[in-house]
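Removed from the display is one protein chain of the complex; every other protein chain stays in position.
The first chain written gets the first letter, and so on, giving A and B; residue counts start at 1 in each chain.
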Amino acid sequence: MALSTPLTIQLTPQAEIAADVPVDLERTRQPQYGRYLDELEPGQVFEHPRGFTFERATMLDFARNFMQANPLYLNLQYATAQGFRDLPASPQMVFNVTLSLGVQNDSEKAIANLGYYQVQFLRPVYAGDTLRAFTKVLERKDRGPDKPGIARIRTVGINQDDQVVLQYERKIMVAWRGDRLPTTPAPAVTTAFPGAENPAVELPLAAGPFAAGLTGPNTYAEDFSPGDIIVHANGRTITEEHMALTYGVGNSHPLHFDRIFSSGLAGKMSGEPIVYGGLVFAWLDGLASRDVSEHALWELGFTEGYHTQPAFAGDTVGALSRILAVEAAPGAADYAVVTMQLIGVKNISAAAALERYGADLFIKEDAKRDLGKEKIPAKIFEIERRLLIRRRPG
Amino acid sequence: MALSTPLTIQLTPQAEIAADVPVDLERTRQPQYGRYLDELEPGQVFEHPRGFTFERATMLDFARNFMQANPLYLNLQYATAQGFRDLPASPQMVFNVTLSLGVQNDSEKAIANLGYYQVQFLRPVYAGDTLRAFTKVLERKDRGPDKPGIARIRTVGINQDDQVVLQYERKIMVAWRGDRLPTTPAPAVTTAFPGAENPAVELPLAAGPFAAGLTGPNTYAEDFSPGDIIVHANGRTITEEHMALTYGVGNSHPLHFDRIFSSGLAGKMSGEPIVYGGLVFAWLDGLASRDVSEHALWELGFTEGYHTQPAFAGDTVGALSRILAVEAAPGAADYAVVTMQLIGVKNISAAAALERYGADLFIKEDAKRDLGKEKIPAKIFEIERRLLIRRRPG
Partner (left out) sequence: MALSTPLTIQLTPQAEIAADVPVDLERTRQPQYGRYLDELEPGQVFEHPRGFTFERATMLDFARNFMQANPLYLNLQYATAQGFRDLPASPQMVFNVTLSLGVQNDSEKAIANLGYYQVQFLRPVYAGDTLRAFTKVLERKDRGPDKPGIARIRTVGINQDDQVVLQYERKIMVAWRGDRLPTTPAPAVTTAFPGAENPAVELPLAAGPFAAGLTGPNTYAEDFSPGDIIVHANGRTITEEHMALTYGVGNSHPLHFDRIFSSGLAGKMSGEPIVYGGLVFAWLDGLASRDVSEHALWELGFTEGYHTQPAFAGDTVGALSRILAVEAAPGAADYAVVTMQLIGVKNISAAAALERYGADLFIKEDAKRDLGKEKIPAKIFEIERRLLIRRRPG
């Protein structure tokens, strides 16, 4: 193959030929993506298609659309004053993109995303970076031939230099194939499954306070104590925009943008396209951000994240946070590690939800039956987050 | 603080801890943003949060979405041929962003934006620039304890080099706090309030005509005479996109994107989220642009701008312009200063509105009672604009 000579293709007039090629319906194929339960084997590895190149404009648009208040993701001058070499992508964008890259292999046939676990961000993503992702099937839990099973999978996102930027686990509910068409095989994976054994993140240390007014005066680490409940004032009405945003992050599950598909489903998923959960999480995070994460230098991780009810176009979502722990950050006296719950509600303001449901809002929905409590239909999301938050400057 | 050693944070598995932290509802706080009338004091200064970094893709997207026809904001080759060092952001984007940066301090509790005055653009905004904004409270007009009052405020937008890019005044209607929660204090402002005493703008002088077909042949300064009325042919149906666009420019007032908030209001604002006025103005400006501002080199300013009716998703807006003055541009023989009215209507075409309402369309709505005239319910906006417009080449 000659590497140095470009290929010149003559563009000739294109004659119409369809009528000359007889239609033979026997020659039909219907490629299917994702995996049924029978097609997922523990140990199996997928290298996900396409990849995703980040651009600063897209990163800024994402941060703004999801209502981020941390200037680190909105303001290049602020980001570089903090010591970053460029504006970093918001963790929510990195998470949404990495998860979406895996959908075509992992979960395009999944019935539900059951949970996010041990989500860890290892490295900033900057403009010009290209992410790819790999998934390993960790476990497959059968619940009998008549019921969908549960797969536990691990996904790792890497950049163009093969450095890990994100890793996490999730559980998905997947049906048996039954008599449906088999799915398209993924290409054989020829490289080792990536991942960090002792994950760590290297962060810049800020040179000091910067244009004080760009952040609020009462969202430093000292302003948070375990037990604090913070009700975030504004909600966000989700519109049909969610369909384009789903594909905007690369998620190919038709449940989120194909009304023919979603209305053809049986049971409680039937009807309008369901908002991709990653987008819901991103909005809740953004709604909370000016009260809890304006001074976050890094999102250390999420775990035990559950979408307890679906959201649809037209729903208005609101958020509450509860501080769970404030701990020293080893080696970084100017920062603290703050752990908090993020709770999402819909079609009720966060303040009204707290008044109506009280302490029960902060109890995991899955734990409620054992506690003799009712699930809360207005509650749509719960997760625990851990952030590195600046202390109030000297 | 060691500046040169990056901070390495070990990412350890995250244990679930919410169940171990008792929920104490007494520990709840509900941060509120914006200001009630009692919280606004003449002389008070706010430095607005976050800032906004401009990217060329976002600038182009904004110009296109709001239907700009001036190639200066759409075509890099044209912009640099005019002598600009890069593609400038459209004035509407600069205005929308600067105003929105101030909402969290100024007007997130405002009931209505009453008017724009003395809007002046002092400097181009290019890709990579980061804007911040400051507001000073100029005046507070009480109308008694039972009525909302009126605050007059001055806002200045500056770039990353502290150069003023935009300044303007607006009046907002704000209610007394009453028994509502107080709002979150803004950080103390430590820098002087920016602003230009003798504002001027430095503009490139074009090298001459460029690819003639990129603009029309009959929108040069000579084509406008005082009294000309121009009916702009197309309208634009505003969709629910307006909610995302509101946050896209950084505006945090829930009236525009939180249906729970907007449907909970009393009176004529109750119901669906109202389109943020800056977006309405941007669409009207765009709809007018191919007829009046294709050859504008600079938007010199706006004044007496009023949103006389709200717009909602589903409304179709249309625009008319009326030329008020055509004057020499001192020191710039190739240009003229053209002053015009821009009028917006909704749910009627601009041509039909002119037929139905005639000359009354161009009378300020607020002046109508004194003139014994009825307000026009289909009219949504009025403003006076002043532009620097090229004369027909040689």
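Definition applied: contacts are C-beta pairs under 8 Å (C-beta built on N, C-alpha and C of every residue); 3 or more make two chains touch, one makes a residue touch a chain.
Note that the structure is predicted; figures quoted are calculated from it, not measured.
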item	value
Of B:Gly102, B:Gly149, B:Gly235 or B:Pro273, the one touching the omitted chain in the full complex	B:Gly235
Residue of B:Leu76, B:Leu138 or B:Leu181 in touch with the missing chain, whole complex considered	B:Leu76
Contact footprint on chain A, counting only the chain that is left out	1-3, 5-11, 13-19, 21-25, 27-33, 46-53, 55-58, 61, 104, 128, 130, 132, 134, 160, 184-190, 240-241, 243-244, 247-250, 252, 254, 257-261, 264, 273
For chain B, the residues touching the chain missing from this view	55-58, 60-61, 64-65, 67, 69, 71, 74-78, 83, 87, 118, 120, 122, 198-208, 211-218, 225-237, 239-241, 290-291, 294, 298, 300-304, 316, 318, 322, 324-325, 329-332, 334-335, 339, 341, 347-349, 351, 354, 358-359, 362-364, 367, 384, 386, 388
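Everything that follows uses one rule, which is that only the chains that are shown with their structure count from here on.
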item	value
Chain A onto chain B, rotation angle from CA fit, given as a multiple of 5 degrees	120
